[in-house]
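One structure is given here, and the rest of the page talks about it.
Only a single protein chain was left out; the remaining protein chains are all shown in position.
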Amino acid sequence: MTAVGLPGVTARRSSLDLVLRARELGIVLALILLVAVTAISNPRFLSGQSIRDILLGTAILAVLAVGQAVVVITRNIDLSVGSVLGLSAFTVGTLLRDNPGLPVVVALLVGAAVGGICGALNGVLVRYGNVPALVVTLGTLYVVRGITYFWAGGQQINADELPAGFLDFGNATLVSVPYLVLIALLVLVVTGLVLRSYRAGRELYAMGSSPQAAKLAGIAVGRRTVAAFLVSGALAGLAGVLFAARFGTIDAAAGTGYELNVVAAVVVGGVAVFGGSGSVWGAALGALLLTTIGSALAVLEINQFWQQAIVGGLILLAIGADRLVAARVAATLKKRGSHVG
Amino acid sequence: GGTTKESTAGDATAAPSSSTSAAADPNAPLKEGLKIAYLPKQLNNPYTDVEVGGGKVAVGELKGEYKLVGPNDASASSQVSYINTLIQQQQDVIVVAANDPNAVCPSLNQARKAGIKVVTFDSDAAKTCRDAFINQATTQGIGESLVKMASELAGGSGEIAVLSATPNATNQNSWIEVMKTELAKPANAKLKLVKIAYGNDDDQKSFTEAQGLLQTYPNLKVIVSPTTVGIAAASRYVSSSNYKGKVAITGLGLPNQMRKFVKDGTVKKFALWNPADIGYLAAYAGGALASGQITGAEGEKFKAGKLGDYTVGASGEIVLGPPTEFTAANIDQFDF
Amino acid sequence: MSADTAAITDRPAWAGRFANWNVAIIALTVLVLIVASASVDNFGTSQNFGFLVLDLLPIALVALPMTLVIVTGEIDLSVASTLGLSSALMGYLWNANQPIETIIPVCLLLGAVLGAVNGFFVTVLGLPSLAVTIGTLALYRGLAFVVLGDSAVADFPALYTDWVTGTIGGTSIPNVLIIVVVLAIVFGVVLHATPVGRAVFAVGASEQAARFAGVRPGRLKFWLYVVSGLVAGLAGVLWTLRYSSARADNGAGLELAVVAAVLLGGVSIFGGKGALPGVIAGVVLLASLQNALRLSDVSNEALNVVTGVLLIASVLAPNLANAVRSAVQRRRHRTESTPGSPSRKDLS
């Protein structure tokens, strides 16, 4: 467990703050290094199209990672996000196929609502059923996927069945930034702000840091837990819509196995798996790093067979580096041990 | 010392487990009420659905009992569990597309020992553990036709790349082998195969791989994707990127999935056999086996409903016929 | 994260509750077996019993060390990838014409080494095991593809493959059942009736307090990971022989099934609580339900839903029963003393 995102930065910059700063800096540095190496070996990696592709890929993962980070900060976990994404994508796909005139905004809302319902269910089971989050969401991972299969069967919704407006939304840009990326940024900024500067956000950290103390401090633990899962679910639902818009082909298997990617992104981004620390910025950076790794490996012509192994190795590297930073923070704290004066 | 691959090489081939030694009776009546079960690689896959859809029609014509089972994860181990279940349920015919030619073998042989006829389709199991194999087209034929289409689209010269399914997909790999031999011929000397990428038959992975190919090989002229998932993903990527019009896509695809891209000009031509016919033929082959009309030996003949007469080829292979090429001109005549 | 949950809860001792649950899951398993035998055609046949055992073999094997790992409060998600890498190496070496008698120990050793790598990251570097084993899940599976690539290696010697798929003498008891039973007894005894087992529970309940009592949590966990890897390696060998096919993707996704079975068996994901008989029952319960449903032509997707619901219900049910019990108790209290005071939800 590590201490991150210390609030209350004072005017004077202490060595501690610098070390802490270095932590998200580490991911950024890794990212820069990766991009540089790749770009040197193949300059087209930095072409507009390529960057756009990476950003689009990141957008979906980042939205999921932000939601996951919110849950992980409360010392829980949501493994059902991949399945929820699938259900939402298929729901929205079917809806749009049958009602081609539907505005994109409605699609986004429907997706988020579908996800939100799943998330709330997770939250209620965790909180009021007293069942550990890992168990609940492992269960709903199976259940939600099963429901999607039941409903979808072998159906596949193809790009030509979806309204052109929706598919355009998946590719169109606003001042050359794709809408998907804008949505992800919006989600990121809003969530980041709430977590950092609002009481509700700080209470999530408190709950993750010590569930017991949170109860005694009069925090509405139940409501907050359900809310955290609801956010994670809703964002997974939203990601489902983005997924549908981006890929155009949706079947019951959409998003299978995503949960591990998302958890990996969050962990690489420095959110402690035992709650209480980390930030959504880190999680989003983790998502960007993982997506870039995927693209870079393809561009670097690294043997297909090595790719997964390298991703695994990099995850270990990232959390190892994170540990190092944490150890330095701990050392700093020890030196500043307080005394009664 | 010890048991090595070489030391056992002898007995592996020396174990023909053909349980059907009875002679074929071409005039035996087709039995009614046969229980015919389909076990595709994976359920809920559009291509598979079309295949088994054809099977269902044929089983209806045969007045048999149709059943469809299968895993969601395209793994051999889950298929084995299903084969075991089918044995318990005492089916008459199992029509299976093997996820691994060897892994399903012991179970299939157990099924055959229990008197169940085994027909493979789409993707063969080892020859020793099935009675017949419905081959959609000869491997040679598909490989050649892929190279032919690529050559036409590239104008006879330039870089081409392959976007395949999983690295260990039996079909795709054998077609790619044929492609390589074809490309080695002098006629195709100017075509250069720069890369074989794998999209794992996963829509998204294929999409990302297509991206990677185009970034890495700026001079790429054609992407050949011998899998329906891959060709659709690649077409979708190209049609929405600024590579549209510069890079051609071809390969094996489903007309319904590809219609949009053929219409918008991303794809000029691609090929496929009619998957429904594969399932259809498999049912008739199974019926013929279960009724004793054929045993799976070379040269035996049987009738396959609307598809006409078929002859069993070498080592139990039954070839459906040549693939169809789809272009803007004819695509609207097909609905699958 | 477990130590601070006890003090202010109103629940009665977990120990008692837990013992009940262990009995309950075993009873439920027996019930399912009886009902399925009676109502599902062909479920009770000896051949089907053999199939059932073969199907649950890898999950049962891997679940044994996983139980110990989870009781210490950690987790090992890399087991399925270890299984895959072990299988891939087996194929590679077989292709390289090595004798199978050498290959099998090498694969077991590989499993132990992979487990040791996990153990190193978790205990020496002190990284969270969930994160580490998600990393090695990707790493080991990737290496499996590096080793064996796209090929599948078949034709392993019939002597071995037949033994794995075969049955004992004239009975219909699969040979491999011997391995599972022996290992289950070994793990059960170690966990429940040796000082090592006491230490496993202690570490799960509070690592620091365990250290103050002379337990070496790092060492203990390290060796548990080694054992977990070793058993996963063994499962890889048996898997390969059972399907007579060595492939890099063997066993993909098995980790979730194993974790599900262990949790279903009543082991607390937070560590410190659990029992092996319950886990075995959990494995058997899941496998026989799947088998029975498949025989009843229930589709695969229903299996998913059933697995998920069962998993949640397994923890939810005792909690609910408990809540009801204490609510009844409270009501009795209230009506005895101050009638008419409004009832509210208690904080716990």
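Annotations
Just so it is clear, A, B and C label the chains in written order, and each chain counts residues from 1 on its own.
Just so it is clear, contacts are C-beta pairs under 8 Å (C-beta built on N, C-alpha and C of every residue); 3 or more make two chains touch, one makes a residue touch a chain.
Here is the rule we go by: contacts and distances are computed from a predicted model.
Per its UniProt entry, the chain excluded from the display bears the name "Sugar ABC transporter ATP-binding protein", taken from "NADH-quinone oxidoreductase subunit I", "Na(+)/H(+) antiporter subunit F1", "Sugar ABC transporter ATP-binding protein" or "Acyl-CoA dehydrogenase". Taking the full assembly into account, the omitted chain touches A, C.
In the complete assembly, the contact with the undisplayed chain comes from C:208, out of C:95, C:171 or C:208.
In the complete complex, the residue from A:91, A:277 or A:292 that touches the missing chain is A:277. Residue A:206 is the one among A:206, A:226, A:273 or A:289 that touches the chain missing from this view. By the touch criterion stated above, the residues of chain A touching the omitted chain are 1, 3-4, 6-10, 16, 193, 197-199, 202-203, 205-206, 208-210, 212-220, 272, 275-277, 330, 333-341. Contacts to the hidden chain, counted on chain C, fall at residues 2-8, 10, 12-16, 189, 193-195, 197-199, 201-202, 205-206, 208-216, 272-273, 330, 333-334, 336-338, 341-342, 344-347.
Definition applied: only the chains that are shown with their structure count from here on.
Interface comparison, A-C against A-B: more C-beta pairs in contact at A-C. With centres taken as mean Cα positions, chain B sits 38 Å from chain A.
Among the residues of chain C, those in touch with two or more other chains are 145, 149, 253, 299-301, 304. For chain A, the set of residues that touch two or more other chains comprises 149, 304-305. Chain contact summary for the complex, chain B toward chain C: residues 1-6, 8-9, 11-12, 15, 43, 67, 69-73, 75-77, 80-82, 84-85, 87-90, 100-106, 126, 166-169, 173, 198. On the chain C side of its complex with chain A, the touching residues are 1, 4-5, 7-8, 121, 125-128, 130-132, 134-143, 145-146, 149, 253, 256, 259-260, 263, 268-270, 299-305, 307-312, 315-316, 319-320, 347. Across the complex, chain C is touched by residues 1, 75, 77, 125, 129-132, 134-136, 138-147, 149-150, 210-212, 215-216, 257, 260, 263-264, 267, 272-274, 303-313, 315-316, 319-320, 323 of chain A.
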